[in-house]
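Removed: one protein chain of the complex. Kept in place: all other protein chains.
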Amino acid sequence: MNFIRKFYYGDIPEDKTGGNIVSKDTKTDWPLWEVFIRSKQGLDHKHAGSLHAADAQMAIENARDVYTRRMEGVSIWVVESKYITASNPEEAGELYEPAVDKIYRHPTFYQLPDEVNHM
Amino acid sequence: MPVQDFEKIFQEKIDNEVKIEPKDWMPDAYRKTNLRQISQHAHSEIVGMLPEGNWIGRAPSLKRKAILLAKVQDEAGHGLYLYSAAETLGMSREEMINDLHSGKAKYSSIFNYPTLTWADIGAIGWLVDGAAIMNQVMLTRTSYGPYARAMVRICKEESFHQRQGFESLLVLSRGTKEQKEMCQDAINRWWWPALMMFGPKDAESTNSDQSMKWKIKRKTNDELRQNFVDMIAEQIKTLGMKLPDDKLKWNEERRHYDFGEINWNEFWQVVKGNGPCNKQRLDARRKAWENGEWVREAAAAHARKRAERQKDKAA
Partner (left out) sequence: MSALIDYTLHLADNTLILGQRNAEWCGHGPVLEQDIAITNISLDLIGQARSFYQYAAELKADGSTEDSLAYLRTEREFKNCLLVEQPNGDWAQTMLRQFLFSCYQFFLYQQLQHHTNTRLAAIAEKSLKEVRYHLRWSSEWIIRLGDGTGESHSRMLTAIDELWRYTGELFIPVTYETETGIDITSLKEAWLNNIKIVFDEATLPVPENVFMQTGGKTGVHTEHLGFILTELQYVQRAYPGSEW
């Protein structure tokens, strides 16, 4: 089946269509790091993106150069991407749905008289 | 679950504007289309550094030099965000770069045109970045999560690119006779290639449009191109310059500008590699990559040594 006949800006057809999606490690390929940035004091670190670096120090410096060019951060965490374990989206049901009916965990579940309602 | 069910769930998500994330099930063709488009987009940013980079050394004032340097550096950053987004689809950056260098992967043809005078830098900012932004704003809502997020970041940073280009042309348009001529000449040379950036006409495709259905793309080529023409046709009045198109005229009935026919033969020739600078651009990228190999190797080797030493210390 030939899906895409129309060619878009940023999507010029290749001579051989499609990429081969087999990844291989080579000795010069620097590992991938995930970057987390604290945008200002008092806030959580937030995932900003990723980059390649040979070591942790280089990753921090690259993150500074790449992700804080416009004063976006006051603190940086980096972690090699391979050390991140992600939950499986297909298990989303069993992981998150059980929380849905536990409404008694939320403060709005409790009706209080007006005089103490700001509790 | 049979594949058909997966496909149904997948399409429902798309229809309900739920973003697709890297580990979600997705049809193989969706993965491939995204991978191809995002990596081409990344390559375009990186190759796009070259024509403008040409003029960093010759920028006519220190302020312009700093602006241009910052802008070209931003493009490197954008390339990096996009490579990272593409990597979530399962291909390493090195492989993508190899595909660029072998000619298998493409990049935007606009960067195969030469930058001949300083005014070209302004024209690129105004017209080329202007055209790119139309596409990029649309892509902030694309269905693949990492791509959409990269585009949000890029659009935030891009906003100064088009403005600085226009402002730089504005100075020329109010300058000496030579500067005015330089300005008009650059607009003449970049206008049509900028229109080509939106790709072939919609009418040339009769097929069901999978990219629209998957919400990778959310507006057609012609829609985007028309928006662009309408915008530029107004802005150029401020410059007191002319667009090189006799057919350009406001159409009251359509509430849009009519414009002339693009030279599609030229478009396909440049895509095929016969643009003025195709060879030069790829050679420059290859050379940078090859000359960098020993550097990448050395840094990796040193990191290994250091890790070994730390292990020995711990033992």
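Worth a mention:
So that you can tell them apart, the chains are marked A and B in the order they are listed, and the count of residues begins at 1 in each.
Quick note on the criterion: a residue touches a chain if its C-beta (ideal position, glycine included) is under 8 Å from a C-beta of that chain, and two chains touch if they have at least 3 such contacts.
What you see is a predicted model, and the numbers here were worked out from it, not measured in a lab.
Within the set B:K13, B:R64 or B:R225, the residue that contacts the chain not displayed is B:R64. Where chain B meets the omitted chain, the residues involved are 46, 49-50, 53, 56-66, 69-70, 72-73, 76-77, 79-80, 83, 118, 168, 171, 175-176, 178-179, 284, 287-288, 291-299, 301-302, 305.
Considering the complete assembly, chain A touches the hidden chain via residues 30, 51-54, 57-58, 61-62, 65-66, 69.
Here, only the chains that are shown with their structure count from here on.
Chain centres here are Cα averages; for chain A and chain B they lie 23 Å apart. Contact residues of chain A toward chain B in the complex are 2-21, 23-24, 26-30, 32, 49-52, 54-55, 58, 66, 69-70, 86, 88-90. Chain B contributes residues 21, 23-25, 29, 31-33, 35-37, 39-41, 44, 73-74, 77, 80-81, 84, 87, 89-96, 99, 103-106, 108-109, 131, 135, 150, 153, 157, 197-200, 202, 204-207, 209-211, 217, 221, 224, 271, 293, 296-297, 299-300, 302-303, 306 to its touches with chain A in the complex.
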